[in-house]
Each structure stands twice: as C-alpha cells, then as structure tokens.
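Just one protein chain is left out here, and the rest sit where they should.
Read from first to last, the chains carry the letters A, B and C; within each, the first residue is number 1.
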Amino acid sequence: MQKPFATTLDPGSSLTNHTGTWRTERPVYVDRLPPCNNACAAGENIQGWLYDAEGGDYRRAWGTLVVENPMPAIMGRICYHPCESSCNRGQLDTAVNIHAVERFLGDEAIRQGWAFEAAPSNGEHVLIIGSGPSGLSAAYHLRRLGHRVTLCEAQPALGGMMRYAIPKYRLPRNILDAEIDRIVAMGVHIRLNTRIDDPVSEMKQSGCDAVYLAVGAQLAQRAYIPAGDAKRILDALSLLRAMEGDEPPRLGRRVLVYGGGNTALDAARTAKRLGATEAIVVYRRTREVMPAHDSEVREAEDEGVQFRWLSTIKKEEGTTFTVEKMKLDEKGFPQPTGELETIDADALVLALGQNVDLEFLKDIEGLGIEKGSVVVDSQMMTGSPGVFAGGDMVPSERSATTSIGHGKKAARNIDGWLRGKAWAPPARHPLASFDRLNTWYYSDAPKSVQPVLDEARRLSTFDEVSSGLDPSTALFEARRCLSCGNCFECDNCYGVCPDNAVIKLGAGSRFKFNYEYCKGCGLCAAECPCGAIEMIQEQA
Amino acid sequence: MLRQIEGSRAVAESVALCRPEVICAYPITPQTHIVEGLGEMVKSGQLKGCDFINVESEFAALSVAIGSSAAGARSYTATASQGLLYMAEAVYNASGLGLPIVMTIGNRAIGAPINIWNDHSDSMSMRDAGWLQLHAETNQEAADLHIQAFKLAEELSLPVMVCMDGFILTHAYERVDVPTQQQVDAFLPPFAPRQVLDPAAPLSIGAMVGPEAFMEVRYLDHQKQSQALELIPELSREFRDAFGRDSGGLLRGYRATDADTLVVAMGSVNGTIQETVDQLRAEGMKIGSVSLCSYRPFPAEALRRALGCASEIVVVEKCVAVGMGGILSMEIRNALSGLPLTVSTVVAGLGGRAITQKALRAVFQRAQFGQLQPLTFLGLNENVVSRELERQRDRRHSGPPAENILRDLRSPVCP
Amino acid sequence: MFQIRIHGRGGQGVVSAAEMLSVAAFLEGKYAQAFPSFGSERTGAPVMSFCRIDYKPIRLREPVLQPDALIIQDPTLLHLPGLFDGLDPDGFVLVNSSHQPAGYAAMACPREHRLFIGATELALKHVGRPLPNAVLLGAFSALTGRLHIESILEAIHEKFPGKIGDANDAAAQAAWQVVRETRMEAHATAN
Partner (left out) sequence: MPVTELKFYQTGTFTIGNRLLGEEDRAGQSAANRANSLNCGHRACQGCGEALGARYAIDAAIRASKGQLVVANATGCLEVFSTPYPESSWQIAWMHSLFGNAAAVATGIAAAMKVKGRNDVRVLAQGGDGGTTDIGFACLSGMFERNDDVLYVCYDNEGYMNTGVQRSSATPPAARTATTPAMGVEPGNRFGQGKSIPLIAMAHQIPFVATASVANLRDLEDKIERATLMRGSRYVHVHVPCPLGWGSEPSDTIKVARLAVETGLFPLFEAEFGALSGHTAIRRRVPVEDYLRLQKRFAHLFRPVVDVPRIAHIQAIADHNIERFDLLN
C-alpha cells in the first residue's frame, strides 16, 4: 500500500522523539526509613518482615525478623511496642497491630520448629555474663557472626529478668524456653548457677578474647520505712522471682504495693492471682505521670487492682500501715501535706525500682561508673579494652527490647573489635513521615484486636492474658501495613505516567524510569501511596 | 437499455450500477431526486451491500463519506449550492486526505438573495478545493460521467465532483441509455484503496503537517491532478470502447476546427449553443463551440490546441467573480496568453435566468464583428439597473434594491 | 420539432403531463424532452411545464417560447398575461373547460385547432378525482394527431401502475372518443 506522503504516518513512530529533554526534575525510586523501624529499640526491620508476611510467606517473614531479633514470640508479648505508637497508619485509622503479628510469627516458628543457622566457628571466643535478653541477643548474634560463645548465668535457668521478673500470665514459660533453647541450639556453651566475681580474669582463664557484661539491674531499691515486723515487707523482685520456685509465697488477704512502675503492677496482679482479695497500689504521684504503661494499668484495673494516688507509706506497725497524703507542687513534684491515715494490710511489696550490682566490677581497670551505671562508648565498650557492657547495666531506657538491641549492637562491635576493624552501622534512610504518603489509596480497615481472656479466668490462673492472632487475622493485619517509604509494587507509577516512561520489571523487581521519555511531571511521585519516589533537580 | 427518464433518476441508476457501499444524503434542491432514487433502491433491495445514511447536514454527509472511504468503502454523496458551502471544510479535507469520494453537484446559485435555480457559483466556489470537477452536457453524459468518476477517483485516490445543471438536467426527462450491470462491472473494478483503516495494519491518517512538508504535500496534489489530464481522456476512450458512446474527456469541439469565432462553455448550455452555431453556420458565419467537461484539472494545453486557431473567443459562463468578472474566461485567457485572439466574457443564466438562442445569437454576431464588450451580462435588464444606479448616485440610502427594482418593473416607463 | 407548453396550477399534475407526453413520444421512437418551469411555487399557484418532440436528438435547453401547442389545465388561467405568447399561428390550444369562456378572443390560431373539453368532469367520472391530466392527454392525441392514443395510454400506465392507471386509461380513451366524434361531426357539417 503506497500511502500518501506526510498526511499518513506509521504507527508508534513517535519513539524517535525523546521527550526526556523537557525534564527539569527527575523522579527517582527511594527507600525511606519507616517510623516503626525507626522506633524499634531492637532495631527490627518491621516494614520488611510485614512485607513478607503480607504475601503469606511466614517462614520468610520470620527469617527477616530474626535477622535483628532472635526472640519474636517473647517480644511480641512483653515489648511495649513503641513501633505501634509511631505507626503512620495510626493517623489514618488505627496503628497496625505489629506486636500481634510479631508474636504470631514467633509462635508459628515454635509450632513449625524453625531453627537458626550459626556460621562456622572461626576461633574467636566471647564470654557473656548474664543470660537476660541482652546476653541472649549478644550470644545469638555472635554465633551468627561465627564466634564461639560461653554464657554464664548465676541463676539455675536462663532468661534473666524475662524469667524472674515477668509473670507467667504475660510470658508463658514454654514460649520463653522455646526461644532460649533455639539460641542455645546454635552451639552456645552454657554455665548455669555460675556467679562471676572477676570478669576479666574469668575471660582470660576461659580463653576468651572479649567479654560482654549483661547482668542487668538486680538490686531492689529500698526505702526506709520504720517497721515493727519486717517480715511483712518484701520487695517485688523477690516476690516475682519466688514465683519461679516450688513454694509460692504467702502474702495474705490484703496486700499493699508501693511504687508506680510496671513491676509494681506485676506485683499487684501477681498478688491477686496468689489469692489476695485486695491489692492496693500506693503511689506518691498521679496516674498521668506514672511510669507504668497504660495498657498494664488498664488490665490491672480490669482485674480489680486498686490505686491510692498521691500517697507515701510512713511506717508499719503489725498489720497497720500509716500513709501520708501528698500534693503536687507547681513543678509537679509531690510534697508532704502532714495529713496521715492508716490502712490495714497483711503485706507490703516494695516496687521502687532496681539498681545495678557493681560489686564484681570494682577490680576492672579503666571501667568507669557513673550514677550507678557502667559507662560505655558508642561501640558499647567500657573503659577496659575487650570488656563490653549493655542492657540495664548501662545508661538507657531499661526494657527487654532495649537490652536485645544492645546485645545485637555489642555483638557487632565485639566482632569488629576482634577482627580489628570497627563495625560501621549502615547509614539510616531519611524518615518516611506521614506527609510523604498518599493515603487516598489505602482503604480503611479496623485493627484486629487480640482476644482478651475474661477476668474471672485471668484472676484464678496464671494463664496468658492475651491470646494470639489466627493465620487469617495475622495476614489481614500484616496487610494493613502502609509500607511507608518502601515500594510495594502497586503499579501506580507505572499506570499514571502520561508518557509511558515507567518500565515494569516484574514481580519483586519493582520498576525503573525510562528517562528517554520521562518529562518530569512528577505524577508518579504524587500518586505513589507510600512515598517511595522522590523528585530531584536535573543537573545542568 | 434506452429509457425516457428524469436526469436525477438516470444518475441514481448509474451510481447504483457502480456498487457504492456507503451513500449519505442530506436533502437540498435540486439534488433531492438523486438521493431519493438511491434511497429507494437500497430499501427495495435493488442496490445490495450498501448502507444509505440520512445525515443531519451536508457537513455530516461528506464527513460520513470521508470516514467510510477511509475505511475502504466506495462512498457517494450529492449536494448543491448552500449545501456545498456548508460542507466546504470537509470538501478540502477529503481531497487533502486523498479519499476517492464521488459527489454529484446539482449546480445551483448561492444566496443571498436565496435562489434555488441553476448557475455554477456553487461548484466554482470549490474550484480550488483539490477535487476533480467534471461538467455534464446532457443527462446521458451525467449518467456516464459517474461511472467514469469512480474509476478516475480510485485510480488517482482523489475525490471527484460530477457537476450537472440543476433543474435543466436534474429535472429534465430525456432519453438515456442506462448500461447493464455486467457492462459497468467490466469497466469499473472493485475499490482497492490506496490506504485503509484496518486494525490489522494500523496507520495514522490525517497527521498535522508543518511548514517543513506542507508545500510538498500540495505540490504532490498538483501533480496528481496533472496526471488526471492524461487519465481522463484515456478513461473516456476506454468508456467509448466499452459502451459505444462519447462521454467525458477533457473537452469536445463542435464545428470548431475551421472557426474564426469559438464559444466556450460548461454544461447543458452547450446544447443551446450548438443549435445557435448551426443557425449561424447556415448563415455563413464561421463559428464553432467547445464544451469544457473537465474544469479541474484545468486542461490548459488542450484548450490552447482547440482554441488557438480562432480569432474571437466567447466564454459563456454561469457564474461571476463579483468585482473581477468571468472566472472561466480569466483562466482561459491565462491558457491562451500570447496568442493573437480576443477573449470576451458572457456571464449568462445567473440564478436560473433562461439562456435563449435569440440572446446567444446576438452576442455571437457582435463578437464576429469585434463589437462584443469584454464583459457582457446576457439578458440584463439595463433599464432596471441603470435606474437603481442613478438612485444610488442621488442618495446614499436608496432602500433595498430588490424593492426598488420591483417598483421599476411595475412602473409604466418600463417596456 | 414540436413544442408543447402546459399551463396549470400546482398540484394539477402539470409536470407529470409533460413527462407522459415525452414518454409517449419516446415509445414511438421519437426524441423527447420534458421539463418543468422550475419554481418554488406551491399548490394552487400558476405553473408551467414544457415538452419538445423531434426526430433527432434535442439539444435546445431554453424554455418553450414558441409553442406548437398549449395545454391549459384550468380555464381561470386564461386571463394570465402572456399566456399565448409565442404561440405558432398554426398552433393548437387545448383548454379544460366545458364551455367557451372569456379570454377566448386572445387565441390567434385556427378555429379547428382549438378545443374546449370538460376534462375535470370526465376525470371525476372515470378517476373519481378532479385530475384533468389523462383526459387532456387523450384529447391532445385526438386534437393534434401528434401522438397515438396507444402510446399515450402506455405512458399513463407507466406513470400510474395498477387501478389508478386503468382509471386514467379509461378517462383518456373517453376523451379521445369524444374529441374524435365531435371532430367527425364538424368535418361532416363542413362538407
């Protein structure tokens, strides 16, 4: 067919017209730091493992999770999940129930018997003192890095505060044991009932090249209370620790708990479960400024725990406790009012905080102590070469999650130190803040709440209070993730480009721009739901 | 088969014999009987494989034809006068896209003042639109030209207008030899488009062309029409061989070879002119005539050969370029430039004014003695116009001419 | 060449009359041309149509200015100015009128070439509608002898197939008969 000149054209011939020259700005794909990851003290890649979970590949999701944290089943239960408080979805409807999915993955791993793989040992040997979350985390990461690990624990069982301070109803022991065993199974040399008095010489004797101190804060803070009968007064740690023994302690029908932290609530709720008809938390300030987590307070209230705000305990005579009313001054500090009253109680549990036992560190040369904590540098190393420390021993927020993060960080630094090249943490991406999202594309869906045991059953037993998600609800919850700052292949950029300048690379391979034709209109960036495209100036 | 039928019917029959696939029609006097006839043939099943579409305007009529032709269907429509002007934009478009549409023009005057009668102002207004324009002298030729037009259009991939005088031909009952389907099929092959809208072989038809190529596009269009100058006589000969009669061609002379005075005209008026020529010949005047069939392409060379021998050329044309004069004669003057002869213009039959032998005879005789004005309006009522002109000289606002002229016609001083 | 001009009013079939004449001529192997006085006139307005008949092709396209025959379909038209313009001195005039009306004087043609016939009455009788066409064509054939009644009838049937054709056929024949007879008588008395 000899077609007319100029007025009739061949199809698609405009490919020779490279409109990319129109561009003053170019789109680029970026990965931003999701706020959940940013908030996680254990440094988990939450968005990452949710992404895997969204696909229903729980094995893969769990694998991604434990790269940072070896104890998801435990963390999913006891972590106070700051990730959820910072979740962008919270500004849309409600935060993604991250801890529930984490717990689901952890439990699934236990059900399926998924195991860790340790790298082949390369000869270096590290001594870890203390088998709490920090010590276990360090042991795990060091084994993954190929080091031999000897873990010393003063108590007869591993787990530290996770075992001796957190009640069963919050952390069932079979879960605790399962995740600890999985770490031990990596080939960690365990020495129980072993209290170390001189870590440095112990390290040398046992032929170790470095030591990680992770004994936590074990000493209960005491307050001076004139007491007639001291046996009615005990501290929360010993109460909670005693729960692990054969003989449950007897507290009586009416129990006072003195303090305002999570431990105070644990003690009060434990007392209720031990048969106390009344458990009264006495706190010198108000609920607003109480350090305990709100969810804990709520559950305690649900269980009938009572509170006496703005009160201090002055003295004890038999079963009679004198309490003084306080009032807050303008700075918000409690001041005595002189008003006194008495309460009858069978026992008083002190939950006024814990201190680090520094005794065994006194001989370590160069190791610095400040305000009752061990001083460490940015590599978690103390003033003494090869001696690292983390967890509650060092200045920081005292939580299992933080301790796990310390363990990981310490392990990586110990590895660097042993290999003679300091570990350099990867650069952090800019934050994927809410304003970078195009939330119109996300459909609304309510958070699936974990079913909660009814109180009656809760009070009588130490069964776990919260039960887990089932596979479908877990999948649903995972899929509520907005994938903040990280492409989840929704095809929007590919679809909305008026110039067909986005190339689809296929499942899992994301997209790339065809700068030959991209005019730089920025529609792709504007319509990317998760803010994974950035417009940058073209260079002259 | 010989039949005594109306011109419009004859055209409808021969268009139908060309097996058109899409016909679109919007009524306008004097074209109506043609499309009515075709519509009837489609409805009755006499014309098969054809879609007859009643559209909402002439603009749509030609636009539909543009679409169907581009999609590879043999397409036909017909119009006249205001209708042709209303579709003007599409007229240029069809030729620019090289679509071989055939359209009948029932030549009619253009208003204002509105007038339904015959002259050539309408097709003349589209003379530069890139279409071929063929003028029929008789109803027989009108019928025959359509058969040739489809072949011509499709071989060149250009649209063709077949012009026939409104009423004078369209409404006249005459003897017409209507060919058989076999004859027409043998002469006219099925439509093989130069380009076609086909999902299997996509094309973009109707691109925007800028300064860098527009000139070339037009030049090529011009070349195509020049090719038609050879193709038209060829097809006419072919037609004679197949149908046994002379129709079409670029032009036809009548007693022209030895004439001193030659009359040139287009369309049906040539009949009356030839009668007049015979009279004058009988009286010894060396006069002849040339009937111009192909106005576009304009056969300058052929005209030069046909007219060169004469000394007096009288162009009788049914249109006037107001403010300039005769259009056809201007082009003929151009074609004959340099030859020792005079070309005078006789504007005749505007708005259906009868062109009589008597009046023609008079101007031809004047021409013979070189007394013919360069521009003559045949049968003009001098009295009326001179009074109107006087009136306008007297006062600027002389009222609407039409009324004044009526008054003059009634007033006794007029003969 | 024989030229006919038909005068009538819009709706009386002036145009089809000319057509039928041309068809009749064509059927007799003659060349014929019929065309209306192309106008925008509507029903009731005075209109004209023309017919030319010849033995060779007809090229002339002007209106019929020198008719050899005039057919006037409505007597009320007789007063129309210029009605008889150009009528051949030896031409024919056929008027649809049962009696000789006024305006009669204007006719400059031989007495025996004039014919008044109540065509409308005859039409009403045969066709049932006041359409004088067929009647006048039959009368025209008898009056002028230019076209055979057979070809007229065939043309009528071509124009109006079926019943209407038959009715008009009858009307035309009746008219033809009447005219022939009156002519005979006239001839007889003349001798």
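In the analysis below, a contact is a pair of C-beta atoms (placed from the backbone, for glycine too) under 8 Å apart; a residue touches a chain by one contact, two chains touch by 3 or more.
In this text the structure is predicted, and so the values were computed from the model without any measurement.
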Chains still shown that are in contact with the chain withheld from the display: A, B
Which of B:L17, B:I34, B:A60 or B:I116 contacts the chain that the document leaves out: B:A60
Touch with the omitted chain, as defined above, among B:P113, B:P199 or B:G323: B:P199
Contact footprint on chain B, counting only the chain that is left out: 21-22, 24, 49-51, 53-57, 59-60, 63-73, 75, 89-90, 93, 97, 197-199, 201-210, 212-213
Chain A, residues in touch with the chain not shown (by the definition above): 6-7, 9-19, 22, 54-55, 440-443, 445-446, 448-449, 451, 472-473, 475-476, 479-480, 488-492, 494-496, 498-501, 504, 506-508, 514, 516-517, 519-523, 525-527, 529, 535
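Rule of thumb we're sticking to: only the chains that are shown with their structure count from here on.
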Arrangement of touching chains [line / ring / star / complete / other]: line
Pair of chains with maximal C-beta contact number: B-C
Most central chain, judged by mean C-alpha position against the global CA mean: B
Cα-centroid distance, chain B relative to chain C, in whole angstrom: 34
Euclidean distance of C-alpha centroids - chain A vs chain C, Å: 116
Whole-Å gap between the CA centroids of chain A and chain B: 93
Residues of chain A touching at least two other chains: none
Contacts with two or more other chains, residues of chain B listed in rising order: none
Of chain B, residues touching chain A in the complex: 96-98, 157, 193-196, 201-207, 209, 213-214, 216-217, 220
Chain B-touching residues of chain C, taken from the complex the two chains share: 18-19, 22-23, 25-27, 31-36, 38, 40, 57-63, 65
Footprint of chain C on chain B - complex, ascending: 2-4, 6, 30, 116-118, 166-168, 171-175, 268-272, 274-275, 352, 354-357
